[in-house]
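One structure follows; several queries about it will come next.
Every protein chain except one is present and positioned as in the full complex.
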Amino acid sequence: MLGSGIIRGFIETARNFAGSYCSRERLTTIQYPEERLAQPESARIMPFLVFDGADPKAGLRCTACTICEQECPPQCIYIIKDAVKKPDHIGKMQMQPKVFDIDISVCMGCGICAEVCPFDSIKMDQVFELSSGERFNTFLLHKEQLAKPNEYFRKLHPSDAAETDARRAEDKIKAEAKARAAAAAAAAPKPPSSPKPGPPPKVPAPVPEHAEVAT
Amino acid sequence: MIAIDNDTEVKQELLEVSMGPHHPSTHGVFRMNVLLDGETVVKLKPVFGYLHRNHEKIAETNSYLASIPYTDRLDYICAMTNNWAYTLSVEKLAGIAVPPRAEYIRVIVSELTRLINHSCLAGFLLQDMGALGTPLMYAFREREKILDLFEALTGSRMMHNFMRFGGCRCDLPPGWVDGAKTIVAHFGPFLDEFEALLTGNEILRARTEGVGVLSGALAVSAGVTGPMLRASGVNYDIRKVDAYGAYGKFAFRVPLGQRGDVFDRYMVRILEMRESLKILEQALRELPDGPVIDPKAKLRNLRPKPGEAYGRIESPKGELGFYLISDGGPTPYRFRVRPPSLINVTILEDLCLGHSVADVVVILGSVDIVLGEVDR
Amino acid sequence: METLEQLKARLETAIPNAKIEIVPNPSPVNQPSLLLDTESARAIAHFLRDDPQLRLDYCSNVTGVDWLKAGYLEAVYHLYSVALKHGPVILRMRTGNRADRVYLPSLTPVWRSCEFQEREVYDLYGIVFQGHPDLRRILMWDEFVDYPMRKDYVEPDDYEYDPTPHDDALEKARKHYPQAPAPLQTEAAQ
Partner (left out) sequence: MSPLVAVLYIVGIMAVFGSAFALTTIAERKTLGRMQNRFGPNRVGPFGILQPMADAVKMLTKEDIVPSSADKLLHFIAPLVLTTPVWLNFAVLPFGDHVVAARFDAGLLFFFAISAASELAVFMAGWSSQNKYSLLGAMRAIAQMISYEVPLVLSTVTVVMMAGSLSLTDIVDAQSSYAFGWLARWNLFTPWGLAGFGLFLIAATAESNRSPFDLPEGESEIIAGYLTEYSGFKYALFFLGEYLGLFAVTGLGVTLFLGGWHAPVKALAWAPSIFWFAAKFAALIFVFIWARATLPRLRLDQLLAFAWRFLVPLTLINIAAAAAWHYSAWWGFQGAMATRWVLCAAIIGFPYVWLGRSLRGGSPALRKYTYAE
């Protein structure tokens, strides 16, 4: 007392002053544009749409089911269904979005859209440098800007992507087996008349690639 | 103020000052209409609403799930506890059980949140006292480590959106428990360092002892909760009273103050952090295996049976409660947040009367309000 | 703690002309509540606070509910006992209607914690608490006229220009800006 507490405080700041020259522990600043912290796998900033293969339009996993639109807390997703259907990875005909807009000036990055999406279509991006000097045409992202290849998703969230890819591959195998069984069943009583023999050229089966990425 | 009028008669006038919203200590979101006699406070009326966004109304138009990320933004320093209070209320309303591992994880993240809140509060308090941010920077240094941990777990540093009805959104990533153990082990020495800088400091004690004394009786009547209530010597900790979650399984003590002044409020928080470390050590050691979410719990389309429920937890700032009424629809019919910050600030005027302007800032700091929660 | 029925009986003997009803709560959590009449509410509140068996000295939560279909507003109080560590006991009071008979007795003289919360209920629901020491708007600004938490509240048509309008905002934008600025035209062209 009578000044001893103040002197203890002085010693403490002096320790930090000296420590800042010899220990990273006492100089914690990350000098941002030059230095960057690695983001953890779970990091989530803004949503994006995953597509398979090379064509963002044909490979888009989104089926315009509008679940994300309904669940989005700040209502920043805006979907209009297209009249034309397209086949998905197991060959089933699905709806596709004509308009898929995300207003990222409203989006709060909660990740609920990615969580509720039953088609593994919407996932969370990790790009955080989103500021722009132009506020009119930059923040309402359309599906062309949102669509990112599956490889990108694998890079961001390797374990999540591995699980997704495995599940989708399994779905596909099951669907093919089912189609074969159905075809076989159909072939037994009468000549085969399969209208859709699966979409082998459409989906470039991402299984082997994924195995490499995941390991 | 002394004004000399024509008859050279000395006249005493009161000075009315509007502290805030453009005041460095109110951060643009809070105002106090203060009537001063010299520098002594004669009257003080807090004015809120600068951050009002009617969270309750938004929640009444959104599904139960979609309100979780909004609760992150109530008390933006302690998103985890906000999540927990809300999910607890919905679990009560819909009768959802939580698996033990999820309960443990909830306790761990909540106690880490308590460490963040209390250490930052001490920093902000000293900042308001003019210590130029040094304690705040030290607190932030430690907070960063915990935020890194939260980011690895939830993907976001502050807006965690982590808990779900019936458990937690995801399991702990590999290596997380070890990271948490390291942080817990290092936090005690940090607190010693922090206290060396502050607790014995004569200036701090002169500024805080006997300032803003709150009696236990007034505190209870005014609904003051959390460390502020306990600093006034009232033993009421919802972690003990309700023993929600897994809190019944841990040995910890509740520190109580004697005089209810600013120094007691500061010290009770420091001691509470040390107790939190004990809880964390136990929880991290005994963390059970198993699922982190009730497999029967529905993520979407939750439609609880008509009825109502009030769930509350001990958030770092006090009793955070959610009062929900369901009419059987997909959205809550009534969604009410019981914000500890707003109700703790009820007695601000009682605490400040007779003190000087400089003390108002310190008292306000010791009440520990977050305007995101006060205004909602 | 005694059951709500016992409490009701005890209250009715202690306060002779009190009219109390038990409001059941069908949800899994067992939290039924007491519906008080406005005349004896404050006497009941005093009794609950001072009764040695109850000592409900802590009013945790005060809130309003707008029952649009039933046509009344309701104030709900959650009481706990800090001294005896039990609770909650839930009190409700109902107004006559939603337009002019919106008066309820304030319980701020009994529990100080109601002060800001009753102001908030007044602000957002328009329930006027008689006997409140300082009943002003708290979250909305003083000149605001409507009560935003009521179920039939229509938000004012005060659209501010939104750089990325979509959905309802786009409709509004079109209405407010018939001569659509550039981004709206690109939006419309889609």
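Lettered A, B and C in written order, each chain numbered from 1.
In this section, a contact is a pair of C-beta atoms (placed from the backbone, for glycine too) under 8 Å apart; a residue touches a chain by one contact, two chains touch by 3 or more.
What you are looking at is a predicted structure, and each value in this text was computed from that prediction instead of being measured.
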>> Using the touch definition from the header, name the shown chains in contact with the chain that isn't displayed.
In response: A, B
> Any idea which of B:Gly257, B:Pro304 or B:Pro340 touches the chain not displayed?
Replying inline: B:Gly257
> Touching the left-out chain: which of B:Ala185, B:Ala206, B:Ala243 or B:Leu353?
Replying inline: B:Ala206
> So which of B:Pro21, B:Pro100, B:Gly133 or B:Pro306 would be touching the chain we can't see?
Replying inline: B:Gly133
> What residue numbers in subunit A mark contact with the hidden partner chain?
Replying inline: 1-3, 6, 9-10, 12-14, 16-17, 20-21, 26-29, 31
> If you put the missing chain back, which residues of subunit B would it touch?
Replying inline: 1, 15, 17, 23-25, 39, 126-134, 137-138, 141, 197, 200-207, 235, 237, 240, 253-259, 263-264, 267-268, 271, 356-359, 361
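To be clear about the criterion, only the chains that are shown with their structure count from here on.
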> Among the chains, which has its CA centre at the largest distance from subunit A's?
Replying inline: C
>> As a quick test, compute the distance in whole Å between the mean CA positions of subunit B and subunit C.
In response: 23
> What whole-number Å value describes the gap between the mean CA coordinates of subunit A and subunit C?
Replying inline: 41
>> Going by the contact rule set out above, which residues of subunit A touch subunit B in the complex?
In response: 1-6, 8-9, 11-13, 16, 28, 39-44, 67, 70-73, 108-112, 115-116, 124
> Mind pulling up the subunit B residues that touch subunit A in the complex?
Replying inline: 62-63, 65-70, 72-73, 134, 138, 141, 144, 151-156, 159, 161, 169-170, 173, 193, 196-205, 299-300
>> Considering only the defined contacts, which subunit C positions touch subunit B in the complex?
In response: 25-29, 31, 57-61, 63, 65, 76, 78, 82-83, 85, 88, 90, 111-117, 120, 124, 137-141, 148-149, 153
